[in-house]
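All remarks here apply to the structure that follows.
Note that this complex is displayed minus one protein chain, with the remaining chains in position.
Going in written order, the chains are labelled A, B and C, and every chain counts its residues from 1.
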Amino acid sequence: MTVRVQTEDFDAGFEISRLHKNRKDIGAVVSFIGLVRDLNDGDAVSQLTLEHYPGMTEKSLTSIINQAMARWSIKDALIIHRVGTLQPSDQIVLVAVSGAHRGEAFAACEFMMDYLKTEAPFWKKEVTPQGEHWVEAKSADDAARERWIK
Amino acid sequence: MTVRVQTEDFDAGFEISRLHKNRKDIGAVVSFIGLVRDLNDGDAVSQLTLEHYPGMTEKSLTSIINQAMARWSIKDALIIHRVGTLQPSDQIVLVAVSGAHRGEAFAACEFMMDYLKTEAPFWKKEVTPQGEHWVEAKSADDAARERWIK
Amino acid sequence: MKIKIFYFARLKETLKYSTEDLELPDEPMTILKLKALLAKRSDVWGQMLMGKLKVRAAINHELVDDHAAINHGDEVAFFPPVTGG
Partner (left out) sequence: MKIKIFYFARLKETLKYSTEDLELPDEPMTILKLKALLAKRSDVWGQMLMGKLKVRAAINHELVDDHAAINHGDEVAFFPPVTGG
């Protein structure tokens, strides 16, 4: 299991390969990369700053992986999340899951992203032509998370 | 859009990065890597041979991407599938989707894998201690595909 | 009419045919009628095409069902359910 919060960029291919390289029990690896778009909710975005809660962030991401591992039969998982100042097209987050079968790997990866979006203490501030503003949480993200509660 | 059928291995990280590199309109990239396991349906697998139907394979994979693009608002997609002789831990297939939002990228990627598993003309033959045998199609794969028909 | 047939995977291996050109009478032909015709070649052809094994078919690279019509110049293929990915 890997959890990292960092300012520097990450090599998604290398990180994903660590979940299966030389392992003969992995049949499926599902990964998600989140990136900065230059358009968010209709605003042109020229820059993004990510703040987080050191200490809680790592615990929260570890807890999300543990919940996924308790719920699905997966072998390994990783979350890498960047903080600091980012530009459009920059990578923000990598979530990846390895397991024997694809159905569980897909579910676990999407679950982890939905939980990260609603529980992990990160906050985005956007720079737009109208100035800086904090990004508002989306009810769609809450709805995405609710799907897993049953 | 990229569709490739090849004997050689692929660099998943490089292929995935091509879906978003220097693009400012991509917020989400979801990818799936399928790998050879050394255990399948209880059989120890020492080697795998993948046969396909040249000509139909490429059309089938292209059609799967087109169906995903018609159904979800995604920006780009790729499928790379290997054929020939593979060993446990070898990569078999890469399916990746880029889009503005994660929900659609996840759905499109899983849809593409479920369709590939049931419609793309590939056949696996396994070498086990009991000899060689053709892999049987799984009803779970048909069920996974049925979920998308509504 | 003339058609081309391809066989794949277990069918190719057991029938020992990977492809053949076939001349058929000029009358309406479907996948099911073609399978029944080929099944008469021998027991093993019957088992492979009309037996317990599931056989899927394609015409000109498109998956089709038993009722699909076959026309002059078509490329027909028979194979087991696919198992890639």
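The rule is short, and it goes like this: a contact is a pair of C-beta atoms (placed from the backbone, for glycine too) under 8 Å apart; a residue touches a chain by one contact, two chains touch by 3 or more.
As the structure is a computational prediction, the values presented were derived from the model and not from experiment.
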Among the chains present, which touch the one that was left out? A
Identify the residue among A:Met1, A:Ala44 or A:Ala137 that touches the chain left out of the display. A:Ala137
Missing-chain contact, candidates A:Lys21, A:Lys59 or A:Arg147, resolves to A:Lys59
Missing-chain contact among A:Ile26, A:Val93 or A:Ala107 belongs to A:Val93
Where chain A meets the left-out chain, the residues are 34, 50-53, 55-56, 59-60, 81, 92-93, 113, 116-125, 134-137
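Here is the rule we go by: only the chains that are shown with their structure count from here on.
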Of all chains shown, the one whose Cα mean is least distant from the combined Cα mean is B
Cα centre of chain B to Cα centre of chain C, whole Å, reads 26
I'd like to verify one number: the distance from the centre of chain A to the centre of chain C, where each centre is the average of its C-alpha atoms, in whole angstrom. 48
Inter-chain centre distance, chain A versus chain B - centres from mean C-alpha coordinates, in Å: 23
So which stretches of chain B touch two or more other chains? 34, 113
Multi-chain contacts only, two chains or more: what residues does chain C have there? none
